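Structure first, then comments.
Only one protein chain is missing from this complex, and each of the others stays in its spot.
Chain lettering (A, B and C) follows the sequence in which the chains are written, and residue indices restart at 1 in each chain.
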Amino acid sequence: MDQLIQQLINGLSVGATYALIALGYTMVYGILRLINFAHGEVYMVGAVSSYYLAEWSMGWTHSLWVSLPIVVVGSMVTCAILGFLIEFLAYRPLRDRPRLVVLISAIGVSLLLQNLAQFQAIFGPTPKRFPELIQSTPVLYNAAHTIVLTNLDILSLGLSLGLMVIMTWVVLGTKTGLALRAVSFRFDISMLMGINTGKIISFTFMFGSALAAVAGTIDAIRYDVRPLMGLMPGLKAFVAAVLGGIGSIPGAVVGGLLMGLSETLVKGYLPSAYTGYADAVAFVVLIVILLVRPTGLFGRVAPEKV
Amino acid sequence: MALLEISNLSVVFGGLKALCDFDLSLEQGELVGLIGPNGAGKTTTFNIVTGVYRPAAGGVRLGGRSIAGLNPYQINHRGIARTFQNIRLFAGMSVLDNVLVGFNQSLRHGFVGTVLRTPRHQREDKRNQDRAMELLAKLGLDDRAMETAHNLPYGDQRRLEIARALATNPKILLLDEPAAGMNPQEKIELAAMIEMIRTQFRVGIWLIEHDMKLVMSICQRITVLDHGQTIAVGTPDQVRADPRVCEAYLGEPT
Amino acid sequence: MKRIAFIVLLVLAFGLTPMACKQKSGQRDNSTGDILIGEYGSMTGPTATFGQSSHEGLMLAIEQINAEGGVLGRKIKIISEDDQSKADEAVNAVQKLINRDGVVAIIGEVASKRSLAAGSVCQKYKIPMLSPASTNPEVTKTGDYIFRTCFTDDFQGKVNGQFALRRGWKNVAILTDVNNDYSKGLAHFFREVYGKSGNIVADESYREGDKDFKAQLTKIKGTNPDAVFLPGYYTDVGLILRQARVLGLNVPFFGGDGWDSPDTLTLGDVVNGCFYSNHYSPEDPRPEVQAFLKAYQAKYNKTPDAMATLGYDAARVMADAIKRAGKADPKAIRDALAQTRDFAGASGIITIDAERNAKKPAVILEIRDGKTHLVDTILDTGT
Partner (left out) sequence: MNVNMTPFRRLPTLPVWVINSALTAILVGLWPLGRALEQNLNPYYLQILILVGINIMLAVSLNLVNGITGQFSLGHAGFMAVGAYTAGVLLRHYQPEGGAIVPAMLGVLILGGLLAAAAGLIVGIPTLRLQGDYLAIATLGFGEIINVVIINTESVGPFYVGGSAGLHGIPIYANFFWTFGAALFCVVCVWRLAYSNKGKAFAAIREDEIAAGAMGVNTTYYKVAAFVIGAFFAGVAGGVSATWFGNLDPESFRFMRSIEIVAMVVLGGSGSITGAIVAAILLTWLPEQLRAVQEWRLVIYALVLILMMIFRPAGLLGNRELWPVPGRRKPAPPATSDPDSRQRMMAEG
C-alpha cells in the first residue's frame, strides 16, 4: 500500500514536467495548428540557461531568494526571446505553406539547437549537475520512511497547477486572451476584425516558450542538464497534450499527469522482463486515444456526424 | 416503384432536428427541385442521401435496394453522383484528370495491372481518356482539358464538377446550387445544359437552387423545405401559389 | 527550364565532381610524411560524452608523442570522424578514413555496437583497429585485425559478481540500462557468477535518456536488498543515487568502470560507501598514472574519466606498436599490436592476449568523502 502511494507520488512528479511542456504545445497548437517540434529544445535551452544563470548568480550571492528569481525569470526571458526568434525566422515566412513544410523547418530548428548545445564552447555533451541551489529533500514522510514527498515534487506539481490557473485566466480573462481565442477560432476573420494576428502569434510563442523554460529550470534542479534532454520529454509532452485534448489548458495538465502516472505504474508493477517497454506506453496510449476519442479527454467535441 | 425512393428521412444534430420525415421519389429522366430558405436542411438532405451523414430514421432506396448507411463511394457505385455547394474540385489536378478520377470506379484492372501496364490496362486507360474528352466536349470544356482545375473561371469550375459527376455514370445526379455566383447569361446557358444532360445522359436530376426563376422554369416538381420540415410539394405553379411558401420566404404576413 | 538547369548543376557540383577524380583505395604512399591514423567516435548524439572524452585522452597522448619527436622519426596525424552515435554512420566514417584518407590504422569506437559495425570494414580492408572502450566480447571476434585495450564485459561482470560474494551480500538488486549493451553485458555475467550462491531480489531496467528512476527504485526498495548492482554510465549513476537516497534506499550501490568520472566523486554523501571496478586507482603511485593525471589536468583543466584514460592508452599502445613495427604499414602494425606485452599504460599493465583482448587486473574502488580507496584487486575471475 505504501509502495503504491509512493509510486503515485513518483508518477505525478514525472507527470508535472510533461504537463508544463504540454501547456506550451497546447497553446501553440491551439492557435496555429502546428506541432512546434522545436518546443522540446526550448525546454532544453531553458535548462541550460538556468544552469548558467545559477552559476553566475551564486558567484556573488548566497541567498536563495536572490538567486532563484534570477534563475527562473532569466531563463523564462531567454526562452521567450528564443521562442519569438524561432517563430519569426523559421515559421512566419512559411505561414501560407503546407504544414509539411513548416514541420520540416521546425525539425531543422530542433536539430540546430541540439547540435549547437553539443558544442563544448556552448554547453558540451556531458550532463552537468545543477549548482546546489535547492536540494531535493523529503518534506513529508511517514515514520517508516516508505512514503516520501520532496520539496521539488511539491514545487513542480504546484507550479504546473498554478500556471494552469494563470493561463486559464490569461485566455479567459484578459483582452489578449480574447484576441487569442478569436485567432484560434477563425484566423482569417480575426485578421479582418482588426486583430494584429502577428502580434498574437508572437505572444503565444513567447508565452509557451516561457512555460517550457519553467519546466526546464525545474528539471535542471531536480535532475541535471544535457543537450539532448528535450527529445523524449518533448514527444511525450505532445502525447500528453493530445491525450488531454489539444488546445485545452486543463487537458494538457491532466494529460501530462496521466502520462507520468501510467509510465510509472508500468515500470513499478509490470514484471521486470516488461519494464523495458515503458517507453512504448506513451505511444500505445496515444494511438488508443486517437482511435477511441480523437478529441482527447477535454477536447472540444467535434460536430457529431449523424 | 420509382428509381429513387426517400421515405420518412430524419436527421438530428445535437438534439436539433435538422430534417424531419422527408419524402421524395424520383424517376429516371425526371428533374425535381429542392428549395427553401438558408438553413432549411437542403444540403443536409443531399449529404444523407450520398452517405456523408447517416440518417437517424427513414429509408433511402435506389432501384428498390436500400442504400441508407452505405459509404459515399458505395452509394456512388450504386448510381448517385453529386456536385457540391462550395466547389470541391481536385484543385491541383488538370481538368482532364478531374474527370478521369470519375472513371476510376469503372476500371477493371488492379494495381498489378497498372504496374505491369498490361494490355487491358492500356485499353482501359485509352478508352477512358477518349470518354473523358468526349464528356468534356459535350460540356464545352475540351479546349481546357490540360489546364489546372483551380485556374478555371468560376462558371467553368461548376461545369467541370458536373462533368466529373457524370463520369461516374450515375442514374441520379444531385446538383447543389449549380447557378450560385453565375450571371443571368450563364444561368440561361446552365438551364440549357441541365436540360441537355437530362435528355442525353438519361439521368434523374435533383436540384437545389436559390434562383426561383431557374427552378420554376426547368423543374417538373418541387419540394420546399423550411427548418427541416417539408412545407410544400408540387408542380412549380402549385408551389408558387402555396401561402406557406410565401410565408417561409417573406416572413409572417402582416 | 532554368530550374532544371539549376538542379543539374547542383547534382554535378555535389555528386559528380569527386566521383570523377576517383582514386583507388588505400594506395596512398605511407612511407613518408605524417603517419595517418584514423579515429572515429560519437562526437555528437546521445553518447557524445564518451566519444569526446575518449577523443580528448587520445589527442593528449598524440600531442605528447609528437612533442617527443613522434615515432619512426615522423609525426602522427589523427584524422577524426564523427559518427553521430549511429552504427551506419560509423561504417561511412571508417570507409572514408580507409579509402579516401588512406589511414594505416584506426582507433575507435567506445560503443561496442558501432565497433562491431565498423570493425568488419577494417577487417575487410586489413587495417588494424584498436578500440579503446568497446567491452562486448564479440568485438574482437570480428577478425584478426581488431584489438582492444579495455576489459571485456564478461571479465568485469564476473569481477563484480565475485566482489559481491566476497562482501557477503546475500540479496542484491540489479538496475540495467536496456539500451546499452555494455550495461546489459555486465549484468548478464554478473548474474552468472553471483546468481550461483547469491540471491537476486530485483532485476529492473531503465532506458538511456531517462531521468526519473523513482519508479524502479521504489520497487527495488520494497525488496530490501543488501546492495544494488548498477552497471551503467556515470551520466546516470549520479541521478540514480541522488533519487535513491531521497527515497530512503540507503544501501551501497556498485558498478563497473562506467562509473569512473570526477562527476561521480563530487556527488557527496549519496555516493559514500559505494564501489566500482576500474582499470586503475588514481592513488596508484606508478609514474604512468601520475604523469597522465597531471598532464590531463594541465591540458583540459579537469580530472579524466575512464573513457579519457582508455583513449589515452589506446593511442599510446598504437604508437608503441608502430614503433615496434618499424614501418607505417597496416600488416606490420597489426602484428606488432598482437605482440604487445606488459605495456605500462595509465589504465594498467596491458598485455594483448591471443583473442586480441587486453589482459589487465581490475581494481575495486570504494568512494569515501570524494576520494577513491583501493579495496580489492582481481585479475583472475576463476570462472
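Here are some notes:
Rule of thumb we're sticking to: contacts are C-beta pairs under 8 Å (C-beta built on N, C-alpha and C of every residue); 3 or more make two chains touch, one makes a residue touch a chain.
Just so it is clear, the structure is predicted and the values come from calculations on it, not from any experiment.
Put simply, the missing chain touches A, B, C once the whole complex is considered.
Screening B:Gln105, B:Asn183, B:Ser217 or B:Thr235 for touch with the missing chain picks out B:Gln105.
Here the missing chain is touched by one residue of B:Ala165, B:Met182, B:Val224 or B:Val239, and it is B:Ala165. For the chain missing from the display, the contacting residue among B:Ser7, B:Gln129 or B:Gln229 is B:Gln129, taking the whole complex into account. Seen across the whole complex, the unshown chain contacts subunit C at 3-4, 7, 10-11, 14-15, 18-19, 22-25, 43-44, 80-82, 84-88, 91-93, 95-96, 98-100, 112-114, 116-117, 120, 125, 136, 138, 178-181, 184-185, 207. Mapped onto subunit A, the interface with the missing chain covers residues 32-33, 35, 89-90, 92-105, 107-109, 111-112, 115-116, 118-119, 186-188, 191, 197-198, 235, 238-239, 242, 274, 276-277, 279-280, 282-284, 286-287, 290-291, 294.
For subunit B, the residues in touch with the chain missing from this view are 50-52, 71-73, 76-77, 81-82, 84, 88-94, 96-97, 100-105, 107, 109, 111, 114-117, 121-122, 124-125, 128-129, 133, 142-148, 150, 164-165, 167-168.
One rule holds in what follows: only the chains that are shown with their structure count from here on.
The chain closest to the protein's centre is A, with centres computed as averages of CA atoms. Ranking every chain by how far its Cα centroid lies from the centroid of subunit C, the top place goes to B.
Inter-chain spacing, taken between the CA centroids of subunit B and subunit C, is 71 Å.
Subunit A and subunit C have centres, each the mean of its CA atoms, that are 35 Å apart. The set of subunit B residues that touch two or more partner chains is empty. Of all residues in subunit C, those touching subunit A in their complex are 44-46, 48-49, 51-53, 178, 202-205, 207, 209, 211-212, 214-216, 218-219, 221-222, 235, 238-239, 242-243, 246-248, 263, 266. Interface of subunit A with subunit C (complex): residues 3, 6-7, 10-11, 13-14, 115, 118, 120, 124-127, 129, 136-138, 141, 145-146, 148, 150, 219, 223-224, 226-229, 231-232, 263-265, 267-269, 272, 275-276, 278-279.
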